[in-house]
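Of the protein chains in this complex, one is absent; all others appear in place.
Residue numbering begins at 1 within each chain, and the chains themselves are lettered A, B and C in the order written.
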Amino acid sequence: MLTPKLTAIRLPGIQRGYEPEQPIRFSHRLHAGEMQISCQYCHSGAERSRHAGIPAASVCMNCHRFVTAPLGAVRAEDELAAKENRPPRRVIAPELRKLYDALGLDDDLRRDPAKPQRPIAWVKVHNLPDFAYFDHRPHVAAGVACQTCHGPVETMERMRQVADLTMGWCVNCHRDANRTGIAGHPVYASIDCAVCHY
Amino acid sequence: MSRRVMLGFFEREEDVLAATRAAREAGLRILDVYTPYPVHGLDRAMGLAPSRLAFVCLILGLFGAVFKVWFEFWTTSVAWPINVGGKPWNSLPAFVPVTFEVMVLFAGVSTFLAFLVVAGLRPGRAPVMPDPRVTDDRFVLMVEETDSVFDAVRVEQLFAGFRALHSEERVEARS
Amino acid sequence: MSAEGANRYWRALEERGAATAAEGPDEFAARREGIDLFLSRRGFLKAAGFGAAGALLASCARAPVQEAIPFLSAPEEIVPGHALYYASTCAGCSAACGMLVKSRDGRPIKLEGNAEHPLSRGALCAAGQASILGLYDSHRLRSPLHRGQRASWEEVDRAVGERIATISKNGGAVRFLSSTITGPTIRAEIDRFLGSFADGRHVVYDPLSCSAILDAHERTHGARVLPRYLFDRAEVIASFDADFLGTWIAPVEFAAAWRAGRDLEAKPPRFSYHVQIEPLLSVTGSKADRRIRIAPRELGPALSHLAGLLAKKAGLTFSSPPPADPELSAALATLADRLWQARRRSLVVCGSQDVATQVACNFANEILQNYGNTLDVERPSYQKQGNDRALQELLSEISAGKVAALFIAAANPVSELPGGENIAAALDKLPLVVSFASHRDETADHAHFVCPDHHPLESWSDAEPVAGIISVTQPVIRPLGQTRSLVETLSTWRGRPTPAYEIFQASWRSRIFARQSQETSFQRFWDRAVHDGVAAVEPARFSPRPFDVSAVKPAAPAKAGAAEGLSLVLYAKVAMLAGQHAENPWLQELPDPISKVAWDNYACLAPATAAALGVAEGDVVRLDFGAGSLELPAYVQPGQHDGVVAVALGYGRKGTARFAGIGPRWLDAEPSVGRDGLVGVDASGALELTDGVLRYVREGVRIAKTGRTRPLACTQTHHTITVPDMFAANGSVRRPVVQETTYAAWQGNPAAGREGEEAESEDLWPDDHPYNGHRWAMAIDLTACTGCSACVVACQVENNIPVVGRDEVRRHREMHWLRIDRYYSGSQAEVDVVYEPMLCQQCENAPCETVCPVLATVHSEEGLNEQVYNRCVGTRYCANNCPYKTRRFNWFNYPHQDPFANLVLNPDVAVRSRGVMEKCSFCVQRIQQAKIEAKQAGQPVADGAIQPACQQTCPAGAIVFGDLNDRSSRVAAAVANPRRFRVLEEMNVRPSVNYLRVVRNRDETDGEKSHG
Partner (left out) sequence: MAEVAWLVRRPLIVGDKSVAQVTRDICAAMETRPSALWWAGFLAALSLLGLGVTAISYEISTGIGTWGENRTVGWAFDITNFVFWIGIGHAGTLISAILFLFRQRWRTSVNRAAEAMTIFAVMCAGIFPLIHMGRPWLAHWMFPYPNTRGSLWINFRSPLVWDFFAIATYLTISLTFWYVGLLPDLATIRDRTASPWRRRIAGILSLGWNGSTRTWQRYEVVYLLLAGLGTPLVVSVHTIVSWDFATSLIPGWHATIFPPYFVAGAIFSGMAMVLTLMIVARKTMQLEDYITPRHVDIMCKLIIATGGIVGLSYATEFFMALYSSNPYEQFVFLNRATGPLCWAYWTMVSCNVLVPQLLWFRRVRSNLVLVFVISIFVNIGMWFERFVIIVTSLHHDFLPSSWVSYRPTCIEVATLLGTFGLFFTCFLLFVRLVPVIAIGEVKAVVSHDKLSGGTHA
């Protein structure tokens, strides 16, 4: 009863609103919002493991092997090429360039043995304390929408922590789930300590 | 405005006690009696009504107890019922000790604070007293010179009748 | 695994939030960064600890930035945070049990028995469970050594190659010394390598030798074979000093079989009769139905006499004089009768190293027609191949300097054999000594080259423990150092460098594929073998010669002359074995099942002997045997023969110097090592290698007090369930915490031996806590439990339980969540032993929960007694109020002494910080895992889907865990068993752990026996 009021103000240790700079300016708004790519296309771990996981660069390449720059830029280059009647050059957006560099690809997106492969060090946004065990699988299985905890990701240019991820926040959601069910169908979300702490 | 008061200074408990009784019979208006230690019967002699601090103590004590019982019940059976050692949600007997302690705490502290308020005691307040020796071994009886019929001389004799060391008249400012 | 694999592995770590990728020149440093991250659990708890301060900090500054570094290209099988299991083979000893390696994010973190393995049947022993720590041992050699200096493989190959070349040119004896290697491929490779020399020979020895058994069979069956013993088929077992449940040949396989032979729940029930005749109290002896103490020198004559008795029954003319002790001869007579009644279904085993005795043993089995029934020489075991005669010859060759090149693999002769220093000196004289040791051990110090082999979890290998059963070892992680597989090294020196993988595949294609018929395509066969971890093929058949009775000679009766002085018996402990695991802190801290002493070896004396000598436990005594002397603390061991002093092998290893600083450091702390800086005392000097056998017994040993004392780290100070009479009013001296009965009584009444009424007393309170969903419970069959302590180590590995060191154990602060209480009953001399595994009983009315002020331990709606570490403030009230004393408190921070070992931590279990209480959770992480998977599959949790670490590894299958609300579950059946009882039931705490009464195969029908 007191808890909601308390969490309304940011208490010590609560990282709500954390929105760190990322190595590549990846836009969830563009991918999840405009392009309507489902969350689990990239974060496929969510239904197979406790971690949703951050997609491997190879997953990005599924599309970005072909999409190398915004449509506008490509059109412009085509027109320019037509004008100068030469084959259009491949346009590579600066942010995607970082991805290709990480994979050690050359301009034709072929593996360049000279270039080293460097994994991309994303900055973790949602951090739970190590003594709290969280597992995505049961939540996905129960049909909890990603937005319930991660907020309106599809509107975020840069990923931001929306929920404050306190124990009270978890527990109250579990309580509500038991009362109202999830997406209509009844569920049972235990609030035993040993669900998260062991 | 200000008022005139007549002070009688005594040395012994029984003298001031008797003097107070006499003064009261003589229809004098006794403002206060200052003593180094509590003198038995003096309050009756002055005709003071018994203190009502006991009620404060009772009420707040009860409040503390009731509040605590409710709180313990609420936390263990309503807010978040957790199975502790197979005990029932509402383990009333186990709540008794804390309830008692909280009752005593509320009662005691509130009575003390109430006392400070009604007695007008607060840190840094300058003591209003006729003679610093009151806190040592002086007994002072203070009567008000009510109206023109007040006869200072008679009062002085009355005091002297009870072995008063001396008496004096003072004007004290009243807010 | 491809080269990419390694980097994947390390990135996979970071997926869990590690620091940086492990690349660049010093890969190792990078790993250390990786390690800090594993400390971060503890780190966090600590930080979280500094309550106000921590909060203040957090409110000023954001939490430290954590990076998540995904794969560049994800391998499809690896899902971060998802555990994979790979079938492999345990290399803890030569028994070669099958196992599954639990690999988390490419990091092996747990070994579990492989249920599909025909020998170990899903179990592992303590040593096997602990062996995973060896992978993350920072003391392992990470590159070859040349004269003790780090060298590159190129240099070593060149140097060794040159020497080999000269040898094969000018000739010269080349010897390959190893302990038993059962792998057909490796053996073939070694032979191939030796084949390239004129005089090359492979000499095999076992520090715990069974050479005499093989020699005996050479005499009686014409071939040096070790029969395969089938205890499950034996109805009467007579074991002459063979510790087959503890350390003898293949304890896990034998324990499983032995257990199968005594199954009271089977229809009809079967219960073998097991007689143990031994000088000291072994694990096996502690489980025997009839146990006879015997002086070592009496053993041979006794067995020979038994053979004689049987021969008479069989109408053969063979007689051997009865032993002096009339009691013993009477016992032997009755034993002979029972054996004879159980012809073909009986088994006589003998652990003696005296060939004549072993021959008598064979003779007995032959008379009883056990060959082909309960022991098999046609499909023999390869688990012990040691040939002590060959070893002796080799040693004389070496000391004579007749060896041109000596290669030593999987053996440490300098520390394992008598006269180690002489051997060392001789080695220094040899022109070429190459060791394949993974550590700078005693022998490696005297080798010109040390070419470290992979850890078994890093390399391909195979094993054929028993003819026809071949199990595969596959790598589950890329080598952590610049080590190289033995076969690869040999192939390189042969001039044809080949990757191990190819060598093994080739060998299987040529040798093993041919020996089976199910699969037609080799690839399919190989894939299945690698997947299952084991393949059944045709054994290399050989038909033994018919039994040669002429070989049998009646043993001369023990000479009374040798009676002066004590006989020193050198034995092996289940944890240390011959010492190959001496550098494993888990095993050092594992209390010995019998003595309950950790971190030391000691001189076991019978109570009577100790009293006669005026020696008390902890007094340091000096043992004088001809060749030298030993000084170690005494331990009073009930049930041991009065004429015996027993000392464990495998201690005082050079490598144990690393434990000098283990455990918490504070002003009153004492080191875990002795005065010589090592753990325990090396007793191998007392071994004898004479006329072709390695002997573990010495006669005429004199013993004297030194006046010094060394208190032992013993986890159990009171050894009986009976309280001293002075403390027992009105005669109630025995505490009903363990219940037992006899087979005869049980047959009459399955509930025989019950003490006190098992009555669920009415509840005082409204029933606020119905258990509607699951109701987890456990049942432990005390009849089956052999006390082998595999469960204790399994629990330690699974639950990140720290090692606290000798001093803390001595202060009774060991951290094991699961302990095995061992109680003696009977007289001081003739003891009965009961093992009672004691773990958190998960009481329904848990006394610990009521008293916790901060709700750090409460009850779950599935009947679990939860302990929330991060909520605990550490008042210890719960531990005080626990009648079973199963709660463990973090008195200090207990980091891994070797930070590299943090890689073995189980990421699903929090590492507890200083000042919090911890305890058994029924492996709740496994429960949650199974529930989540069931939820995903939309099915109920199947019975047996959840196995706590202890149940999973138990060789005797004594532990059953499951859901009581599932009426069909095994645990529900166990609870319904009339043998079931609960400890301290009368207190109505309602434990969820049930025990099944101990049953001994005896004739007294009064289940109660006097406990003194």
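Everything that follows uses one rule, which is that a contact is a pair of C-beta atoms (placed from the backbone, for glycine too) under 8 Å apart; a residue touches a chain by one contact, two chains touch by 3 or more.
Not measured: the values here are computed from a predicted model.
K.L.:
Please identify which residue in B:43, B:144 or B:172 touches the non-displayed chain.
P.N.:
B:43
K.L.:
In the full complex, which of C:821, C:844, C:866 or C:963 touches the chain missing from this view?
P.N.:
C:821
K.L.:
Of the residues C:874, C:944 or C:978, which one touches the chain left out of the display?
P.N.:
C:874
K.L.:
Out of C:883, C:899, C:944 or C:978, point to the residue that touches the absent chain in the complete complex.
P.N.:
Touches the omitted chain: C:883.
K.L.:
Which chain C residues would touch the chain omitted from the figure, given the whole complex?
P.N.:
49-53, 664, 666-668, 716-721, 723, 726-730, 732, 735, 737, 808, 811-814, 819, 821-823, 836, 838, 847, 850-855, 871-877, 879-881, 883-885, 887-893, 913-917, 983-984, 987, 989
K.L.:
Please identify, in ascending order, the residues of chain B that touch the omitted chain?
P.N.:
So the residues of chain B touching the missing chain come out as 12-14, 32-39, 42-43, 46, 48, 51, 53-54, 57, 71-72, 75-76, 79-80, 84-85, 87, 91, 94-95, 97-98, 100-102, 104-105, 107-109, 111-112, 115-116, 118-129, 132-137.
K.L.:
Since one chain has been left out of the picture, which residues of chain A touch it in the full complex?
P.N.:
1-3, 6-7, 11, 14, 164, 166-172
Everything below uses one rule, namely that only the chains that are shown with their structure count from here on.
K.L.:
Report, in whole Å, the distance between the mean C-alpha point of chain B and the mean C-alpha point of chain C.
P.N.:
81
K.L.:
From the C-alpha centre of chain A to that of chain B, how far is it in Å?
P.N.:
70
K.L.:
Distance from the CA centroid of chain A to that of chain C, rounded to the nearest Å?
P.N.:
That pair's centroid distance is 47 Å.
K.L.:
Can you list the chain C residues in contact with two or more other chains?
P.N.:
858, 860-861
K.L.:
Enumerate the residues of chain A that touch no fewer than two other chains.
P.N.:
Residues of chain A never touch two or more of the other chains.
K.L.:
Which part of chain C faces chain B closely enough to touch in the complex?
P.N.:
765-766, 768-769, 844-850, 852, 855, 858-861, 990
K.L.:
In their complex, what parts of chain B are in touch with chain C?
P.N.:
82-89
K.L.:
Report the residues of chain A in contact with chain C in the complex, numbered from low to high.
P.N.:
On the chain A side, the touching residues are 11-13, 15, 18, 20, 45, 47-51, 53-59, 102-103, 117, 119-124, 127, 129-133, 135, 137-138, 141-142, 190, 192-195, 197-198.
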